[in-house]
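Only a single protein chain was left out; the remaining protein chains are all shown in position.
We call the chains A, B and C, going by the order they appear; numbering starts again at 1 in every chain.
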Amino acid sequence: MAAESVGQGLQQVALSTAFDVHFPALEVVLPLVAAPLCFLFRSRAFARILSAAVAWLTFGVALVLLQKVLAEGTVRYPLGGWAAPYGIEYRVTVAGAWVILVVSLVAALTLLFDSRGSASRLAPERRYLYYSAFLLCLAGLLGMAITGDLFNIFVFLEISSLSSYALIALGRDRRALMASYSYLIMGTIGGGFFMIGVGLLYQMTGTLNVEDMAQRLPAVLDTRTVLVGFAFLLVGLSIKLAVFPLHQWLPNAYTFAPPRVSAFLAGTATKVSYYVMAEVVFVLFGAHFVFTEIGLGAVLMPLSVAAMFVGSLAAIYQADLRRLLAYSSIGQLGYMTLGLSLANVEGLTSGLVHVFNHGVTKSGLFLVVACVGYRTGRTTVRSMAGLGTRMPATSLAFVIGGMSLIGVPGTAGFVSKWELIRGALAAERLWLAAVVLVSSLLAVVYVWRVVEMIYFGRPEGLESLGRDGEPVREAPFSMLLPTLILVAATVVFGLWSDPTLSVARSAAVELLGGAGG
Amino acid sequence: MAAAEATAAAAAPLPVRDLAVVELGPLPLEVLLLALLGLTAVVILRTRELFPAALLTGVFSLINAGLFTLMDGVDVAFTEAAVGAGISTVLFLGALSMMDRSERQRPPRWRALLAVVLTGAALIYGTFDMPSYGDPQAPVHRHIAPQYLAGAEAVHIPNVVTVVLASYRGYDTLGETVVVLTAGVGVVILLGGRRRRRSAGVGSTIEAGGRDGG
Amino acid sequence: MADERGPVVDDEPPMRMREQIVLQVGGRLLTPFILLFALYVQFHGDFGPGGGFQAGVLFAAALVLFGLLFGVDRVQQVIPVSVSEVMIAVGVLLYAGVGVTTLLLGSAFLDYDALSAEHGQHWGILLVEAGVGIAVAATMTRLYYAFGSLHPDSEPAAGEHGE
Partner (left out) sequence: MSLLEALLVQRGLWVYWAIITLMMIGLYGVIARDHLVKKVMGLNVFQSSAILLYVAIGKVRGGTAAILLEGEENVLYSNPLPHVLMLTAIVVGIATTALALALTVRIQEAYGTLEEDELARLRVREDEEEAALDPHPFDPPGEPEDVEYPEVKVGGGAGGAGV
């Protein structure tokens, strides 16, 4: 395809007349148009309804796209009608469609969540700004996963980053401002590194299109410029992905952001960066170059293992539930990058299936914490004391989500871990399988701390009362529903793992096949 | 219509107007401007007074715009001058109007310096295999760019940057406009809805006390 | 369109500036020319350096110059905060609207040839650049309002204090 279009020159690409050819564009354009509309009409109610509707629409479109990609292979869409290396091309791969499905699902469910009383620092009449920023973030994340142009990835990366800085700064605690600032500095350096990396690769190949570049790179792979360009791309993405030593921005950002923003970002932002990293590693450079010639595995694997232990160990010592979940995320991201560093089908499948499994689990858990915070007025581990009887559904949701973090059989987390262990064994690294099992024990510790508090902890004095001075009771239905859907999904797709696993596997096979199969 | 011309342009060797220029060694004006840029950057970071530093970021942008012009990026130069020397300086001065304008002196950070030197060394290592500066045969000038020039000629729009910006890569530019919107939304979120404090007392936070305990 | 965040009434520019008659007259004379130049840059972008983005910044720069000499409130009387915010959205929607139109006409998103067989590219580029120009001018103006009216005494809206 790419080779053909070079011959076509600047010829316009004729599109089929069926409307669903436009779905790749619509997926991103819908939230992109909805964001200024929210900003224009300045109505909170309008913004709420529009953003929820748009999020569900993007989810529907993502579902159709995924089916289409699975049936017909990579779906391409020439923006502006210009053929691939000249114009910007949307290139929906199985992995890309999988990621946008997760992103739009998490967005739709978190927007369904009724964030009464705990939303953000915005005065009610200015809440529409929140939805505007939320939609921009959604559009940025979706755009990153769909586009087949390296510089376009940078543009959408910045859209999602800039809007997430604004969203995080909305947290009620003043520490949210500092968290946002630190994330801004780190994120901008990451974006800058990514841009420099793209520039160096562009200089050696003359193109920005991922597939076109993948075809032109082998001729210059042995140059130092390309090597440095690759390193800069990787470091830039690692900051966004919170790979172990570059993760410092994440705990505070997730802890102090408004509850729904934490739930959304925890389930999506790092996952999209993971996909882009996989695309760079496997499609742009190819597994052979990355793992055999420069031996990235020797760097990424220890860092992943370190992330698994450091993240989980830190989670054990946290007093605040949100911070506990944030550190747990660092550990869970370690499993994902470990899967990538194995560079085999099982490992990558585990990483990609974890995009869904962890995205759903962690968003669900952050929503659980939002429910608890809404009723008790606190989000500390101690605030969970005795909730087992007073907020039974929410408590059960936490237990199930926690089990998925540990990887208990029957939950989604188990599916990913099982696949990861298979990957480690396939790579003949028995010790890695053992390490994964041991690190899961750490997850048992931090989850058990909370579970113990829920069912055996005793609320003392004032703590038995909620924040409105009344006894704590179950969260309202409008908050509980999306939370329970997300948590139920971890069980459903833990028991019935065929669909998620098969999609992730074909995505992994496709990625490992390199550019254009 | 443009296809044939474009393919032709891609195939034909690029015209090299003046080989003597390519052979020319150091370019005095570029040396001067780069040296000035370096000097400005160092002064920006070293001065502890933020007001002059903010003005110097504007100067930095102006010199940078001069370099862009030398490197034929007239559109970029125009934008850098207007944004860097104009708007961004105003934003810095506005923000500084309500904060402490001097920075405390601190010893240099050796670990940061080491990290930065290593990063720079990596980048310099990467330059060794780069095409020469200004080499007309570099891949960037052989692939895609010639087709853009031909395409712009075909639609009779002389400024190629405009054509590429608005048409070939129009989607990037939509993204750019959305970045602008995002900045607008973000700043309105953070600084919008402000009002002048009525007078000390009413609505102010002075008496409220706090859990900081003062 | 009453705006609750209207101009701060007593936002006097520093006295030193006020008394600079030369500066004031100069600024007053210069402002319309910068605005004209911005329009020129907007529409001349096809032929020379410039285009929507540069024009937008220049337009805002003219307002900033005027504001520095006569105070932000004077600028806000001409272009209220709410108008600047509306125009940000209008600019982006104009750009995206061109794309959606071409999409509804059956071509690819932002494929200007769908607009007109002969001059599609020209029309498309003109409209899109106008969208960029409006959005950028409005955003830069809004940014100036936000930062230009900062004052040690101003504070965020009720309930939005960074705690």
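Going forward, a contact is a pair of C-beta atoms (placed from the backbone, for glycine too) under 8 Å apart; a residue touches a chain by one contact, two chains touch by 3 or more.
Since the model is a prediction, treat every value here as computed from it, not as a measurement.
Although it is not drawn, the missing chain touches A, B, C when the whole complex is taken into account. Contact with the undisplayed chain is limited, among A:Leu26, A:Ala47, A:Val106 or A:Leu177, to A:Leu177.
Touching the omitted chain from chain C are residues 47-49, 53, 136, 143, 146-147, 150, 152, 155-156, 158-159, 161-163. Contact residues of chain B toward the unshown chain are 14-19, 21-22, 24-26, 30, 34, 37-38, 41-42, 44-45, 50, 53-54, 57, 60-61, 64, 67-68, 71-76, 79-80, 83-84, 87-88, 91-92, 94-100, 102-104, 106, 108-109, 112-113, 115-117, 119-120, 123-124, 127-128, 130, 132-136, 138, 140-141, 144-145, 148-149, 152-153, 158-161, 164-165, 169, 172-173, 175-176, 179-180, 182-183, 186-187, 190-191, 204-206, 208-212, 214. By the touch criterion stated above, the residues of chain A touching the omitted chain are 116-118, 151, 155, 158, 162, 165-166, 169, 172-175, 177-178, 180-181, 184-185, 188-189, 191-192, 195-196, 199, 202-203, 208, 319-320, 373-374, 377-380, 382-383, 463, 467-468.
What we mean here is this: only the chains that are shown with their structure count from here on.
Between the Cα centres of chain A and chain C there is a gap of 35 Å.
Taking each chain's centre as the average of its CA atoms, chain A and chain B sit 29 Å apart. Along chain C, residues 4, 85, 88-89, 92, 96, 99, 109-110, 112, 157-158, 160-161 each make contact with two or more other chains. For chain B, residues touching at least two other chains, in rising order: 167, 170-171, 174, 176, 178, 181, 183-184, 188, 192-193. The residues of chain C lying in touch with chain B in their complex are 4-5, 8, 10, 41, 45-51, 53-54, 57-58, 60-61, 64, 85, 88-89, 91-92, 95-96, 99, 109-110, 112, 121-122, 124-125, 128-129, 131-132, 135-136, 138-140, 142-144, 146-158, 160-161. The touching residues of chain B, when paired with chain C in their complex, are 74-75, 77-79, 82-83, 86-87, 90-91, 94-95, 97-98, 155, 157-159, 161-163, 165-167, 170-171, 173-174, 176-178, 180-181, 183-184, 187-188, 191-197, 203-205.
On the side of chain C, the complex with chain A involves touching residues 4, 85-86, 88-90, 92-93, 96, 99-100, 103, 106-114, 157-163.
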